[in-house]
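Notes for the one structure printed next.
Only one protein chain is missing from this complex, and each of the others stays in its spot.
Chain lettering (A, B and C) follows the sequence in which the chains are written, and residue indices restart at 1 in each chain.
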Amino acid sequence: MAIAKTDIGPPDFRQMLPPVITKNYGSWKYHENLKPGVLKHVAESGDAIYTVRVAGSRLVSIDFIRDIADIADKYCGGHLRFTSRHNIEFLVSDAAMVEPLIDELKQKGYLIGGTNNAISNVVHTQGWVHCHSAATDASGIVKSVMDELVPYFTSESLPAKLRISLACCLNMCGAVHCSDLAIVGIHRKPPKVDHERLGKMCEIPTVIASCPTAAIRPNPKEKSVTINEDRCMYCGNCFSVCPALPIADALNDGVAIFVGGKVSNARTAPMFSRLAIPYLPNTPPRWPEVVSAVKNIVEVYAKNAHKGERMGEWIERISWERFFELTGIPFTDKHIDDFTHATTTFRTTPTFKW
Amino acid sequence: MAIAKTDIGPPDFRQMLPPVITKNYGSWKYHENLKPGVLKHVAESGDAIYTVRVAGSRLVSIDFIRDIADIADKYCGGHLRFTSRHNIEFLVSDAAMVEPLIDELKQKGYLIGGTNNAISNVVHTQGWVHCHSAATDASGIVKSVMDELVPYFTSESLPAKLRISLACCLNMCGAVHCSDLAIVGIHRKPPKVDHERLGKMCEIPTVIASCPTAAIRPNPKEKSVTINEDRCMYCGNCFSVCPALPIADALNDGVAIFVGGKVSNARTAPMFSRLAIPYLPNTPPRWPEVVSAVKNIVEVYAKNAHKGERMGEWIERISWERFFELTGIPFTDKHIDDFTHATTTFRTTPTFKW
Amino acid sequence: MEESKTPLLDQLESGPWPSFVKEMKRAAKKSPMAKDALGQLELSYTEKRVHWKHGGIVGVRGYGGGVIGRYSDAPEQFPEVRDFHTMRVNQPSGWFYNTASLRTLCDIWEKYGSGLTNFHGSTGDVILLGTVTPNLQPAFDALSEAGFDLGGSGSALRTPSACVGPARCEYACIDTLDICNDFTQTFQNELHRPMWPYKFKIKVSGCPNDCVASIARSDMPIIGTWRDTLRIDQAEVKHYANSDLNIRGAVVAKCPTKALSYDATKMELSVQPEECIRCMHCINMMPKAIRPGVEKGATILIGGKAPIVKGAYLSWVLIPFIKMEPPYQELKDLLAKMWDWWDENGKTRERIGELIDRLGMGAFLKAVELKPVSQMVFRPRSNPYYFWSPDEIN
Partner (left out) sequence: MEESKTPLLDQLESGPWPSFVKEMKRAAKKSPMAKDALGQLELSYTEKRVHWKHGGIVGVRGYGGGVIGRYSDAPEQFPEVRDFHTMRVNQPSGWFYNTASLRTLCDIWEKYGSGLTNFHGSTGDVILLGTVTPNLQPAFDALSEAGFDLGGSGSALRTPSACVGPARCEYACIDTLDICNDFTQTFQNELHRPMWPYKFKIKVSGCPNDCVASIARSDMPIIGTWRDTLRIDQAEVKHYANSDLNIRGAVVAKCPTKALSYDATKMELSVQPEECIRCMHCINMMPKAIRPGVEKGATILIGGKAPIVKGAYLSWVLIPFIKMEPPYQELKDLLAKMWDWWDENGKTRERIGELIDRLGMGAFLKAVELKPVSQMVFRPRSNPYYFWSPDEIN
C-alpha cells in the first residue's frame, strides 16, 4: 500500500446526499410530522423527502451498520444519515417506500420515534466501556433508563421535547450541562496521592493549576503534592492531568441528576441544567434507583407542565421550591451553590413559594 | 455636669409619637393619596392621620430645624418625622389643619410632594462638604439635578416611583447600587504611592489585601507597595485603608450614572443598578452635563415606560440594547463587565434586538 | 458692594429645590466653623477636588465609635475647620420626633458645634456636622443628659433603622419600631465598641415594599411578611371595579406568579394562596380591598452591602419565616452565633456576606445551625462541584 495521504479531511458530504436533496438543496419549504418518527419535508419544487427516524444505541458493531446499510439500500437508494443525537435517519425519496420500510423496521425490532415532543436518544459517553475517567457506566444506565421510557420515544405525548444526556464523569463529554435531564457520574472522595509515581510522571505545577478549588499544594518533602481534603470536591481534573492521582472508588462513586437545561433559543434563552439529586448509587446492571428517579421526574413534568413548556421553562414558572415539593426530592446543602457564581443563585427577595 | 451615662441608646420612639398614632398603633386600615405629598391614613377605629411631606435638603442648619419645629408646633401638636429618604413629614391629627399647613408651607417656599409616582428626595452623601474620599460633591449635584426635576417631585406623573441616589465615591454610602437612577463619583487614575508616608502610616498586608483586583504588590526596596496600574480600576479602597495612597485627581475625577435598580419586592425581585454612562466631568457649581444626562434618561423613561413600570422593569422588558438606542447613550467597552460575575451578564443567545 | 467670597456656591442658592448653600450661610452667620467649612467648600468647587484629610481617631470616653474624625488639608486658610469632626447621634426609631427634643439637639449643637447637621445620615443617624476635638466630650455629655446617645461607626454594629411601620402604615406585618429600638438597646455594647472584622448593619422593614431599602443596605434585613393567605374584601373590590383602576391590567396581569384571577361580571377577585409569593403588588394597588394575611412574621436575610470590595450584594434569604415577638430571643441568639462565626473566620474589613461567599453558604448554615431549605435560593447550583462530609460517605 502506498504511503497514506494526510490531511485529506472528511469525504465531501455532497457525495453522500440522495438526489432529491441535491436537487432541492436549500430550497425546502416546510415540513410535516406524519407520525412519531416520520417526517415529510416538502421543497419549493414540490418534491418531498421522507425521513424515518430509528433509535440508535450508538455503541454498535460493524454488523449492525451493515444491517442498516442493507435496509437503506432496499428502501432509500443507499442513503441514510445519523442525527446529532445519534439516531439513524432513513431518507426515503419514494413515498411508496415509506410504509414498507416502517413495516420492515418494526418487524425487525427497530424503534421508530424521537421526533417532536418525545424523549429522543440519550446523548452519552464511554463509561466503563472505554474511558479511564468514568465514575459510572454510560451505556448500561442509558439502556436501563430507556427501556423504561420507550413509550416516550415512540410517541409525542410530552408537553415538549425532553432531552436526556449522560456523562460518566465531570468532564461531561455528553455535554449534559444544558440538558432537560442530565445524568452525571460523580466521585465523592478525594483522589489518593501516589507520591512515588507522581514525582516521576507528572508536572507538579500543572497538577496544582488543574484544581478549580486550589485544594492542591506542593509537598516538597515527597517531591509530590498534598491534597487539602476539605477543599476537594472530587472533580477529577487533577487525575485528568496526572495518572498518579486515582480518584475512582467503587464504594462511593455514583450518579447525580441535573434538570432544566436547554439549548434552543425558542421562547427562552439557553439554560444550564441544575442539581436535582446529588447522589444515587452505582447499582449495575440496571441502576434501579437512577431509573426510578428519572422516571419520577419525567412523569411529574409530563403531568404538570403546560403544553409547549420545556422542563426548565416549567420549573422556572412554577419555581424550584415547587419542583422539589412536587417531585418529592429532598433539598439539601448540596443544592446551594458554593462555587464561583454562587451568590448569583441566592434568593435576594423575601418572595418565594411554600 | 455629672459624668455622662453611656449606652443609654436612643430615646424611645414611643415618647415621640402623636397621640393618634399611640392610640391606633398597629391598627391602620388603609391609606389614601389625597394629592401629591399628602397622605391620609385611616385606622380601624375610624381615626385618621394626615401626612404632609416636604422636600428635605438634608444638609440643614439648626435654624432650619427650629423653623420646621415651629411649624410642627403650630399645626401638628409638636409632632413630625423624617422619612427614610430624608424628607420631612408633618403629621397632622386634625383634618382642619391640613390645608392651612399646606398654605403656610407653600407660602414659605417649601416643596410638597415626593409621594407615589414621583421622584422623591435624592438619598446622598457628604461629598466635598465633609468626606476625605469624595470624587465629586454630593449636595451640589443633587441641588442642580433637583432644581430641574422639581416638577416630578411635586406631581405624581411618572409611570412609577423613581428613586435617585448619589454617592460621592465607590464606597457608595448612598447605597446607590439599587436605585432607579444612581449618580456615583468616580476616579479614573490609580492612586499615587507616597512611599515615605506609606511605610510609616500603613500596614502593608492590609493595603495589599484591600485591592479587589490584586493590583497591589509589596515593594520591599521602598518598604512600601507598587501598584500595577494596568490592573487598577480606581476603586479607592486602598486609600480608604491607607492615607498615603491619594487618588483624588481634579482633572480626571467625575461622575458615572447607573440605572435600573430597585429594592422593593413588588412584582419583581430587587435589582442592581447598571452602568449607563461611564463618565461625566466634574463641572461645579451646576454640573450641566450630569443634569442633562439625568433629565434625558428620566424623560425617555417617562415617555416610554408602561404605567406601573419601574425604570429597571421597563428596561428589562424593552431590552438594554433598546435602552441605549432610545436614550442615545453610546455603548462602550466600559459597559461590558469584567469583574467577578462578568460572564453571567454576557449574552448567551443569538436572540436580541437591533 | 462687597465681592462674594463664594461666587460658585452662590449660584446654588437660586432654584426651587431647597438650597444647602443657604443653610450653610445661615449657619455661617453664627458659627466661624461653618463659615470656614463654606469657604473650604468653595475652594473645592474651584479646584474640583476634596480638601479633607484622612480622618484620625477621635472620640468620647468609653466609646470606640460614633465620631468621624476629620481634618482640613488647608488649615492655614481655614483654621476653624482644622479639625471638623462629625458626631453620629442615634435617631429614635422611625425618625419620629417631638419638637422639644429637636430643639434640644439644636441647642446642644449651637453650643458645641458648627450648627450644621444632616437630618439624617444615610445609615439613619442624626449627623451633627463638624466640631473641634475639645468639644466632643462636652457635646456628648450634653446629648446624654438630654437622653440621646451616639450611633455606630467603625467595625461595629451600625445604628439600626426601621420604616414607619405600625405607627402609620397599614401594611406593617411586624413592629418595626419596637424591633429597631429593642435590638439597638440590647446591642449597645456592640454598637459602641468596635470589635468585629468590619461593620454590621440591621434594618427593619414592615413588609416586602422594604421602605428602608434593607435588602440592599444592611447585612441583616428583617422584612415583615405573612405565612398564610391574603385577605380580600370583595365589597371594596367592587368599589375599585367602579373606579378608574383597571383591575385586570394593572393588578391581575402584573401579579408575578399569576396567582390572581378576576371575575369581571361578579366583580370578584380571588387568589390561589399557594401561588402567591407575597410581593405586595396587588395590595399596593388596592390597599382598601386587599391586605396581608393574619399569620404575620418576618423573613430574615443576610449579607447585603455596597460594592467595596467584592462587588455589591443584595441580601440572601436566611430564615424564610419567623415570628417576631418581644424579646425576639431566637433572632438575637442567631445573631450571636453569626457574629461569633464571622469574628472567628472573617478577615479585616470583610463583611459577613463576603465571608459567606468565601467560605460557602453551606459552611455558614452549619455553623449557625440552620437547615438548608429551597427558599434560600432562586435555583440550585448548575455546577457539579459539591462537598461530602465524612459521615455521608463510605
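Heads up, the rule we're going with is that contacts are C-beta pairs under 8 Å (C-beta built on N, C-alpha and C of every residue); 3 or more make two chains touch, one makes a residue touch a chain.
What you see is a predicted model, and the numbers here were worked out from it, not measured in a lab.
Note on the chain not shown: across the whole complex it touches A, B, C. When the omitted chain is restored, the residue from A:P100, A:P220 or A:G308 that touches it is A:G308. Checked against the full complex, the candidates A:A118, A:C235 or A:A276 give a single residue touching the omitted chain, namely A:C235. Among A:G78, A:P220 or A:P330, only A:G78 touches the chain left out of the display.
Touching residues on chain C toward the chain that is not drawn are 307, 311-312, 382-385.
If you put the missing chain back, the residues of chain B touching it would be 170, 172, 177, 184, 186, 188-189, 212-213, 233-235, 251-252, 256, 258, 260, 272-276, 278-279, 316, 319-321, 324, 331-340, 342-343, 345-354. Residues of chain A in touch with the missing chain: 1-13, 15-17, 21, 25-26, 28-31, 41, 49, 51, 55-66, 69-70, 72-73, 78-84, 86, 88, 91, 110-111, 123-125, 128-135, 137, 139-140, 142-144, 146-147, 150, 167, 170-175, 177-178, 206, 209-212, 235, 237, 239-241, 243, 248-250, 253, 261, 263-268, 270, 272, 282, 284-286, 307-308, 339-341.
Keep this in mind: only the chains that are shown with their structure count from here on.
Averaged C-alpha coordinates give centres for chain A and chain B that are 49 Å from one another. Remark: chain B and chain C have CA centroids separated by 12 Å (rounded to whole angstrom).
In chain C, the residues that touch at least two other chains are 208, 215, 256, 278-279, 314.
In chain B, the positions touching at least two other chains are 265, 270, 340-341.
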